[in-house]
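Sharing a structure here in structure tokens format.
One chain of protein is taken out of this complex; the other chains stay put.
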Amino acid sequence: MKKDLVIIGGGPAGMAAAVAAYEAGVRDILILERDNALGGILRQCIHNGFGLHRFGEELTGPEYAYRYEKMVHELGIPYMLDTMVIEVSPDKVVTAMNRENGIFTIQAGAVILAMGCRERPKGALNIAGTRPAGIFTAGTAQKFVNMKGYMPGREVVILGSGDIGLIMARRMTLEGAKVKAVCELMPYSGGLARNIEQCLNDFNIPLRLSHTVVNIHGKDRLEGVTIARVDENRRPIKESEEYIPCDTLLLSCGLIPENELTKGAGIKLDRVTGGASVNGERETDIEGIFACGNVLHVHDLVDYVSEESAIAGRAAAKYIFGDSKKEISIALKTDGKVRYTVPQRLTEACDTSVYFRVADVYRDAKIVVRDGDRVIISKKKQRLAPAEMEKVELAKDVIESLSGGELTFSIEM
Amino acid sequence: MFDFAVIGAGVVGGMVARELTRYTDSVCILEKGSDVALGATRANSAIVHAGFDAAVGSLKARLNVLGSKMMAEVCADLGVKYKNNGSLVVGFNDDDEQTLKELCERGKINGVDGVSVICRDEILSIEPNIGDKVTVALYAPTGAIVCPYELCMAAVGNAMDNGAILRTKFEVKSIEKISEGYKLSSDTDSVEARYVINCAGVYSDEVAKMIGDDSFTVRPRRGEYMLLDREVGDHISHTVFRCPSKMGKGVLVSPTVDGNLLVGPTAEDIDDKENTATTAEGLAKVRALAAEQVARIDFSKVITSFTGLRASGSTGDFIIGMPTDRFVNVAAIESPGLSSAPAIAEYVVSLLRENGYEASPRSDFNGTRRPMHFFSDLSIEEKNELIKVRPEYAHVICRCETITEGEILDAIRTNPRPTDVDGVKRRTRASMGRCQGGFCTPYIIDLLAREMGVDYTAVTKFGGKSYINFGKTK
Partner (left out) sequence: MSKERLLTCIVCPRGCQMRVLLSDEGKVESVEGNFCKRGVTYANDECTNPKRTVTSTVRCKSGEVVSVKTDRTVPKGMMFEVMAEINGTVAEDNLKIGDVIIENVCNTGANVVATSNTK
């Protein structure tokens, strides 16, 4: 099989990329989706709050996904469901499997990686204690409750204040569970302020900042957890230990871009984001292979995923039509307070949004972008936090006027 | 009345039961858990030791060296993954070098092939990531790795294919002598057998007491481990032990047959035979020791940690014998128990024969079994032929390990049948990858509930009251 464009993943990123590529003139497109429907993780995110940027109205996850699914249908963009991609080669041969076709290969003209991310599991956290049932990532619990209609817990402690954990605190409470605490290792929340307000404060669920779970108790089903305050080095303080009886521990301790296929293709990854290192067009270091959405870096908002995926879709179209330009080579560097940028480099002089996250909470600080010693952007911010992705716009003429081969992004007080 | 009742479905019980079915199909395996391989077999170092460690003349030494030599063939017959990766015992100073030379000599006396003491340059040429301060090592080319629970499941399954019966959730509470044998009772049920083989792991002393044998005790020795993602599984190729010294025994760092990296265990004698909790201190110790033996281990790639309990006996050696008529203890099978298991099974039969058991090999015994991982071994063409007939082999359930619905259904339908999520996990590796079941657990529950004809909420993580869901949302 041959295809001009193969898109791996039929979630919000893959669908937005497909629509953008179609609108840019590509017709021979195939979306490969491993689940039994388009929509990706949005299908289980039944809460509202999506789409304000993209559609100017507040939608739930399934509604947002359906907007794109409808576009895919209306444009007649082909997709395969229940189809797992098992390999992408550097020369863009995609190997996949499904019930109808068995194991098959597609020679793609261009590939867009849109596989999304997964949650950090318990093993990675290395909590001491027993191994009972009742410990789930927040997303697994979300699937049980929202998709399957089952209750995985009655008395719940949540470790990590990522948005999915906060959303699940409210969701479990509304379904009749008692959420006893949300523990966050860091001195600040990992989720959005609005979610602290409407998911925890609305229900008087305590957020225990600088706290972690140090021990798990129970033989068959979880019976309780020991939590403790942590010192400034994030080490638990023995004297502060506290036992909380509960039958369920939900983990919301971060998301990891799912880049096994990317690694398999030999694509260079960014150590900080865990996703591919890309240029402004979201092209990886292998020409014609693009990445977008949470597989590239974890976003706070699906609206930004759609925006980024449209960039990748349009760029893939340009590549397919032979219009790609590589006229400049500018590396985007960071000072450590800015943890990473996406894109990581610029190869075309055009208006470019640079997304990034900061390493800590900073108040009354400035985002500063320098070309050598020359400050080209300085933007005041009341508050910067790791949970909130930041954006800086680089205009075409600014990029054209750069003297050096790199730009440095920093946070200054 | 069965010919044999084997108490305990760990790797030793499984291998013994399989060996017995060479002679009779009247074998009953009694297991207190809801599945096989739940004790020390589930959580240990997964090592086939070369055999230089055990004291000269001990039963451990004899059965280890023999078992190690048998292991490759047994694994091939049972379709169990096995890799002869060789092992290194690393030392850090002159004292260690002296100890390693003694170990080397002991190995030669025990009958271990090819052992030698090698210097740092030689170590680096075969193991570039060896610890920075390692100066010397004992190299044993016959060291190997195997998956202990896979071996156990295959052995029990093969025994069942040859007529043995597995009774799970049967905890032997009393044993009564009856004419021609024994009556073994649980709280609710009983089984009669002419011979009893006690393979009850950490509980084998308590089972022995049921027939009045209190000549030994078994204490659990806790060992904590960490398992790392397959991404770093090729960090080393050999199993790396530390030279025993005043500072202790160290830990091992080893690849596994499934391509992960395993580090551990600690060694701590405890009293609670069910205490498989991990501790922050234990895991920190594993980390520190491992980092000395092997350089640059990326501990951010840990996907799970666990604790195993070894059955540590009061005599220091394996305790295999017949304290009374028709009753065999196979007790205190601590390290190198896995390595010795095939030899232990044969040894038990020879012991029985010496004590009057008479039987000739069955002509209909089939000691081979289709590998549980047969699908992943097929070529793409072969896979596609199979998918045409059974399309579920093309439906991926576990994304991290690429395990299909077909493989999971095979596992659910193959002896010994799993009845819970962890049972499926151990048989197929589904949910054993980097996401640890986050995505696939809901689907595995679907398949188990459907195949067993039970409600979704009745499916447990590992039997007992390990429920995953409490009921419907509304």
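Letters A and B mark the chains as written, and numbering starts fresh at 1 in each.
Keep this in mind: contacts are C-beta pairs under 8 Å (C-beta built on N, C-alpha and C of every residue); 3 or more make two chains touch, one makes a residue touch a chain.
Everything numeric in this text was worked out from a predicted model, so none of it was measured.
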| item | value |
| --- | --- |
| Hidden partner chain, touching residue among A:Asp35, A:Glu63, A:Glu87 or A:Asp335 | A:Glu63 |
| Contacting the left-out chain in the complete assembly, out of A:Lys2, A:Arg194, A:Arg234 or A:Lys268 | A:Arg194 |
| Contact with the hidden chain (one of A:Leu174, A:Ile237, A:Ala331 or A:Val375) | A:Leu174 |
| Residues from subunit B at the interface with the omitted partner, ascending | 472-474 |
| Footprint left on subunit A by the chain that the document does not show | 43, 46-49, 52, 58, 60, 62-63, 66, 145-149, 174-175, 192-194, 196-198, 201-202, 300-301, 383 |
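Criterion: only the chains that are shown with their structure count from here on.
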| item | value |
| --- | --- |
| Intercentroid distance (Cα basis), subunit B paired with subunit A, Å | 39 |
| Subunit A - residues contacting subunit B, complex | 34, 82, 84, 86, 97-103, 118-119, 121-124, 126, 128-134, 136-137, 139-140, 143-145, 147-154, 175, 214, 216, 219-221, 247, 260, 263 |
| Residues of subunit B that touch subunit A when the two form their complex | 226-227, 231, 274, 276-280, 282-283, 300, 302-306, 380, 383-384, 387-388, 391-392, 394-396, 399-400, 402, 434-439, 441-442, 456-457, 460-462, 464-474 |
